[in-house]
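Shown here: the complex without one of its protein chains, the others still in place.
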Amino acid sequence: MMSSFDRFLHLFWRSIDTLMAFLLAMMVVLVFANVVLRYGFSSGIRSSVELSRLGFVWIVMLGAAVTLRHGEHLSINDVAEALLPKLVPFFRRVSGIVILVSVSMLFWGSTKQVLANWNNISQLTGLPKSLLYVPASFSGLLMGLITLRQLLSLDTTKQRESDS
Amino acid sequence: ATRLKFAHPAPDTDLSHKMALQFAEQVKTGTNGSVVVDVFPNGQLGTDEQMIDGVRSGIISFTLVGLNNFSGMLPASGSFSLPFMFPDRATAYKVLDGAPGQSVAADMEEFGMKSMGFPDNGYRNITNNRGPIRVPADLSGLRMRVNNSKALNDLFQALDANPQQIPVAELYTALETGVVDAQDHPIWVVEAFKFFEVQKYLSLSQHAYSALALVMNLESFESLTADEKTVLVQAAADAVAFQREGNEAAEEKQIEFLISEGMEVNRDVDSAAFQEASKPVWDKFIEDNGSDMIDAIQEASK
């Protein structure tokens, strides 16, 4: 049985996937349309480069959070497992803390940029530069929550192991 | 000692770098070493936009980038780079050092920056591969790379060219293969970025003046002692004067170099016709941003 919170989480991550797919499709259309317009119709989309860069940053930041959720960020685990197997749980906690500190800094630094750039408006798109930092801030928050959850579940697994 | 970072986009062979080094030296001797400036050329610490962000948040202390990069925050500052705003450099300097420049400097403080002066980036000129640009009709149908200035995009659209957005990093290849046939930049850029290797004609259209802006993080300026501030302001003023003089003098040499590399340079450009064509661009700019700054510039130009 899925709890309603789990259902919400499931839906939430599905909508992140959909958002990324939508942005990527938009980037394909924009950049391709610009090629067709330039060569076939002597015209172009002025905002295509800036908009697709913006979409790109959103995809990267959201994708980084999805990757973290699935534990798929590249890492080398076999060295520690082979040489110091007893310390692996400890290393995992260290890793969680390092991630937590880094994404907190990402969140904090990006949020400051979001606030500093609401009035910094791109001439070609009319959009505030803040939009570049919004996904970084959001992703920092998401990755922080994911890591906290993983750190806490590390503790509960340990608890359960010592209970049995 | 206080260590400050000065980051700029130009190669270390460029005058901007010499200017930065001179500034650093003068600050060091003037403050008896209590303020030390480290210079990072070549965009090592990021693109123009990134360096401005860096100065605003204080992770970089100084940067030296085109004034046009500030138009997102200060839309009125776009007036300085409107087509045919300044008939000659002397007028541009007078205006930038006068009331209009000071008003931009005051606005910069709202965004956490201290303006330290406006060095010269030169006039923008057109290079292409089809033929010399003498009259507006010569631009017709040219696929032309244009920067992110709305006014310049409007101008070249009005002149029946086909303005395209290509990142500077990809521009050399785009010119080489013919994705675009033309581009516009100050002459030193044509030399530094080697566009002369893939472009045949340089036409001295001088269609827009571009100033550089030397800016400093406001907080780190405020945290200096009064004496240090005086030294920095003086060093900046000297550096700007040195750069302006050197840049003007260098331009003729750069043109000679481009000719020796096989470019055909065309000085015969019908400015009046281009100015006529740029009127609607001005109207559109005024519609979007008001005319206060333009009026102030014209007043100060007299």
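So that you can tell them apart, the chains are marked A and B in the order they are listed, and the count of residues begins at 1 in each.
Definition applied: contacts are C-beta pairs under 8 Å (C-beta built on N, C-alpha and C of every residue); 3 or more make two chains touch, one makes a residue touch a chain.
In this section, contacts and distances are computed from a predicted model.
This complex has a chain not shown, and the name its UniProt record holds, of "FAD linked oxidase domain protein", "TRAP transporter large permease protein", "ATP-binding cassette domain-containing protein" or "ClpP family protease", is "TRAP transporter large permease protein".
When you scan B:D88, B:E110, B:E197 or B:D227 for touch with the missing chain, the hit is B:E197. If you put the hidden chain back, the residue from B:Q102, B:T173 or B:S271 that touches it is B:T173. The chain not shown here touches chain A at positions 17-18, 20-21, 23-25, 27-28, 31-32, 34-35, 39, 49, 52-53, 56-57, 59-67, 72-81, 87-88, 91-92, 94-95, 98-99, 101-102, 104-106, 108-110, 112-113, 132-133, 136, 140.
Residues of chain B that touch the chain left out of view are 5, 11-13, 38, 40-47, 49-50, 53-54, 57-59, 166-167, 169-170, 172-174, 176-179, 192-194, 197-198.
Assume only the chains that are shown with their structure count from here on.
Each chain gets a centre from the mean of its Cα atoms; for chain A and chain B, those two points are 36 Å apart. By the touch criterion given at the top, residues 49, 53, 56-57, 71-73, 75, 78, 111-112, 141, 143, 148-150, 153, 162-167, 179 of chain B touch chain A in their complex.
Within the complex formed with chain B, the chain A residues making contact are 38, 42-44, 46, 48-50, 112-113, 116-117, 119-124, 129.
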